[in-house]
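Only a single protein chain was left out; the remaining protein chains are all shown in position.
The chains carry the letters A and B, assigned in the order they are written, with residues numbered from 1 in each.
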Amino acid sequence: MNKRFAFAVLVIVALIAMALPISAQGDVVELHITWYDDGTEGAVLRDLLDRFEAEHPNIKVVIDTVAYADLHTLLQAQVETGEAPDMARITFPARFLGNYLDLTPYVADPQYWLDNIPEAVLGSMQADAEDTGIYGYPTQFTVTGPFINVTLFEQAGVEIPADDATWEEWVAAATAVSEALSDSETTIYPVAIDRTGHRFWGPSLSRCATYINEDGTFTVDTPGFRSTAEMIIGWHNDGLMPADVWGGSAGNYVPAAPYFIGGQLVLYMSGSWQVGNFATNIGDLFDWKVIPNPSGDCGATGVPGGALTVAFADTEHPEEVGMVMDYLFSEDVIAEFYARTLFLPGHLGLIEKGVAYESNAEALNAFASMIPNLMPEAYALQYHPKGPDLNTAIRDRLSQVIAGEMTLDEAIERIQADMDALFAAASS
Amino acid sequence: MTMRRAEPRRKKRRMNELLERALFRPYAALMTLVEVVIDPIQRLIGQRRMGYFFVLPNLLVFGIFILFPMLLNFYYGFTAGNSILPQNREFVGTANLEALFNCTDFANPNTCQHDRFWRAVGNTSGFVVFQVGIMVIFALITALALNRDIRARGFFRGVFFYPVLLSPVVVALIWKWMLQPEGIFNGVLVSTGLERMDFLTDPTQARLWVIIVSVWAQMGFHTLILLAGLQSIPKELYEAAWMDGAGAWRSFRSVTLPLLMPTMVVVLVLSLIRAVQVFDQVYVLTTGGPGTATLYMVQYIFQTAFDRRDFGVAAAASLVLAVVLLFLTLFQLRLGRTSEIA
Partner (left out) sequence: MAEQALKGIRAFLLRRQGRKRLTAADVVTYLYLLAGVGVMFGPVVWLVMSSFKSQASLYNFPPTFFPYRQETVTLPGYAEPLALYDITFADGTTRRLAQVSRVGIAARMIDPADPEGGLLDVNLREIQDRKPVQSVFFDTTNYSGGVESFPFVNYLKNSVVVTVLATLLTLLINSMAAFGLSKYRYRGRDAIFLVMISTLMVPISVILIPAFLVITQVGWVNNLWGVIIPGAATPTGVFLLRQYMLTLPDELLESARIDGASEWRIYWQIVLPLAAPALAVLTIFSVMWRWNDFLWPLIVLNHSELFTLQVGLNAFQGALNVQWHYILAMTVLTLLPITIVFALLQRYITSGIATTGMK
């Protein structure tokens, strides 16, 4: 074979091989936002970004959707190695402190951002007290609270308890509903709570648990914690709660929403982000409503929370990132986002004005009305830097008690030890 | 009759030849092209040293992406901190290993500092014993059935092999869907008037189903290897045994089993290693639950590193796992030698 011809072919093959990696080319700046979906918000965001891209043909924003269970894990590895995405929707801002992009120089009006982001949210992204940066905006505000299936109550002829009822009263009523309606083919469970320590916090705080010491460390073993833990373990032992929610996993968040959507659950302890999900997936199958958080001796609180959209400092295009963030947080756009996704607003101006929801405004307003009654301890826990770790420890250790692997005493001891080790490691 | 049969067979052979040529031509052309670059290398380093050249590409990829990370992991095992970067990690000696082995009573994980680790060790041991045992027995029965003089052997062989091709994620999702409380199994139970069962939420049942699912997914592979072993046993031996008046059971015990032993050893060791490494399928199926009933070694390491960000303890645990695997490898090499003699 002709050697020169051979060489030419080799060069061509090599060139093709080098061109193979898919990468953005030309003048278009491609930005990536890592996202997760609870319901339809990814589609809504895409729609809003399409409009932005039409106005700015030189910027393209790609949404990379990952499973929520993997979200923080993946971001952790990327952030640590300098490979963070341009933007991301997250729920644990404390995990990446110091790695966010300060948007102050890149947004048109920093004062608008400072005026409209709640202080606690702003602070949760700042590295320390001296830090005054703006690193992201609230994608949604959430409050934990229970839902009930009204139709089931009506069919069973059980009266819905009063607004100030305790957990015991609510569960007794829900059990009466379940007993009236269950048969061999359909099990209707009285009560369920999502598999996360975050859902546990609200009921336990209402029942007088205290977690945070004066020096910022945690104390787990309080009567309120015990009575709440015993209550939830009891739901499992008595078969009141579907076993696979807390029992089906050893390390993940698991929602009980499918049971509620399927009409098999009377009382469901979850939170405001489910409204959009229920609106699309329950439709007119049955009537449901939001009820106030059940009362304990110390109050009737839910726990605040929410997702944030943040920008990361690794980005090569801070100006374009600023433009995208500015667009997404502009009042009209974020108002439309909240209205279409049925999310509670995290934008102070819109909290005041109210959001014109496309549907289910009643349920969302029920959640919004809980906000003034949230206990200060609930905020403190939510924005404590080790809050997510406490959440995980409660979740996994109580699961072990439910599975019969240890006693509640041992579990409490373990959670305390896990937390102490964490604080010790942080201080050394 | 014979004529008619020969016709398609000849056609088939011609097809195969054509196909081979179609594949070989571009292959030969490409390799000749590469020769242009490589022959000068041979002239440069000499024929004797070409061995190095051939090993080099594989060795480079292996060294950078497998060996180096392994050594780095080894180092992680002796450091503490939350950072991924080795230069930001503090050297703590054997503290991580000591913490792992900090138990007052090794029989009771609750008395250990890292109780989840010891639960994972216990669970993995149980899984390995039962999964390998059950799988090898069923693979052997299936291979014996397929080795009989049956119709449609190719079809049946394919059926048993099919799940092997499915990804762990897909396998887990398929079974999760069937085992969920409202799934087909409970549907059948309730329809026949029985009580519902907690397949994945009762600790004992969950362990059982995890084993069943992995046997389902992997059995076909080992069946094929055992079948190959069975088919390599000369027919004359059975005839001789039959002449000696041996019944089916005796000829199985005195001919099949001893001659199948080398293949059995291969199957045993391969399935043992895979069982120790059990991870992704179970991760999607039960995520280790209920409680920690199906938490196995690799998941423990993965979660300790990624969810708890305790890379030091995770790496130390992986060192323990590596020692176990090394032991199994040596075991295999030893058995391999004895089976060669046999």
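Everything below uses one rule, namely that a contact is a pair of C-beta atoms (placed from the backbone, for glycine too) under 8 Å apart; a residue touches a chain by one contact, two chains touch by 3 or more.
It should be emphasised that the depicted structure is a prediction, and the values quoted were computed from it without experimental measurement.
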**Fill in**
Among the options B:Asn110, B:Thr142 or B:Thr294, the absent chain makes contact with B:Thr142
**Item:** Candidate in contact with the missing chain, chosen from A:Val28, A:Ala67, A:Ala120 or A:Ala424
**Value:** A:Ala67
**Hidden partner chain, residues of subunit B it touches** = 27-28, 31, 34-35, 38-39, 42, 47-59, 61-62, 64-70, 72-73, 76, 84-86, 141-142, 145-146, 148-151, 154, 156-170, 173-175, 177-178, 182-184, 186-188, 190-191, 216, 220-221, 224-225, 227-228, 231, 248, 263, 266, 270, 273, 277, 279-280, 284, 298, 301-302, 305-306, 311, 314, 318, 321-322, 325-326, 328-329
**Message:** Under the stated touch rule, tell me which residues of subunit A contact the chain that is not displayed.
**Reply:** 20-22, 32, 34, 36-39, 42-43, 62-71, 74, 77-78, 81-83, 85, 150-151, 154-155, 185-186, 253, 255, 257-258, 261-262, 273-274, 277, 281, 284-287
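As a convention for this text, only the chains that are shown with their structure count from here on.
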**Message:** On a C-alpha centroid basis, what's the spacing between subunit A and subunit B, in Å?
**Reply:** 37
**subunit B residues within the subunit A interface of the complex** = 29, 32-34, 36-37, 80, 83-85, 110, 115, 119, 180-182, 190, 193, 196, 198, 200-203, 286-295, 299, 303, 306-309
**Complete:** subunit B partner, complex, touching residues on subunit A are 1, 3, 6-7, 9-10, 73, 76-77, 80-81, 184-185, 187, 242-244, 246-252, 262, 392, 399-400, 402-406, 410, 414, 425
